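Only one protein chain is missing; all other protein chains are in place.
Presenting chain A:
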């Protein structure tokens, strides 16, 4: 039998905990388990109600009302503690000068209309803008509009208060104590680092903006509706040339030329040979022939290609770079290659 005072009761949460409860024997069936648990539960609830009904109760309409004590079990909060608001600029100034807050009336008696008018807002007492006649002072210069001046001053005052309010809120936001209903939204990107002045957009740049936007469309802005006076979209960047759709397969076949060019570039890049053996062999042969001929008798026919009128190399000189000579012996893949006869 456990003593009653070993049950921990927390009246603030209506919680009871029996740390000494254990099953005397493991319950054999579900019903036994349930009845045993209900028995333990009844004991615990009885302990709570004992404590509860012994509290001082006040009478309410429905029945007795008790004031619950503070709970003893601590549970984590769901949000942080509210942070104290930093004092505003006016509050700091008032504290330093010793200015006390005065209670103002919301309605004041207006002499001119013999009625109670509010002290601020619509239709207020002593409104600055309602004055019909402003007497000119000696210090006023002729030609200046006093009503306009009053409006200007009011506008300036309002701007100043708004600026101060924004500053106060920014200070509060820095601490993290922004009021729950206020959000500060940035309308422009902050200037980070150096105080760079915002860039002035030139006329040309402005004209290019439409072009920039046009690149987002699928047809490059070609069919976009233009405003009167707007010039056509300038295409910046590479201008691509496309091959004609239908072309013969003769000498000037541009598609064949293109593919040949690509192939030759690839082969040249991937061939490991520093020495073009075929070319070297033919050059050697030609040189030998020339030397032989020169020995026999120098003639202008056999002069080197440089002295020829067109400067074209002799027909037999140039060998295609992708043709590997049979003598050179390629790396074992020569069977599939069809080379020109030497």
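Here is the rule we go by: contacts are C-beta pairs under 8 Å (C-beta built on N, C-alpha and C of every residue); 3 or more make two chains touch, one makes a residue touch a chain; residues count from 1.
The definition used in the following text is that contacts and distances are computed from a predicted model.
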According to its UniProt record, what is the protein name of the omitted chain, chosen from "Transmembrane channel-like protein", "Small ribosomal subunit protein mS40", "Ribosome production factor 2 homolog" or "Phosphatidylinositol glycan anchor biosynthesis class T"?
-> "Ribosome production factor 2 homolog"
Sole touch to the unshown chain from A:28, A:80, A:241 or A:269: residue A:80
Would you mind spotting which of A:184, A:243 or A:280 touches the chain that isn't drawn?
-> A:184
Which parts of chain A are in contact with the chain that was left out?
-> 13-23, 30, 33-34, 36-38, 40-42, 44-46, 48-50, 52-54, 57, 60, 62-68, 73-82, 96-100, 165-166, 169-170, 180-188
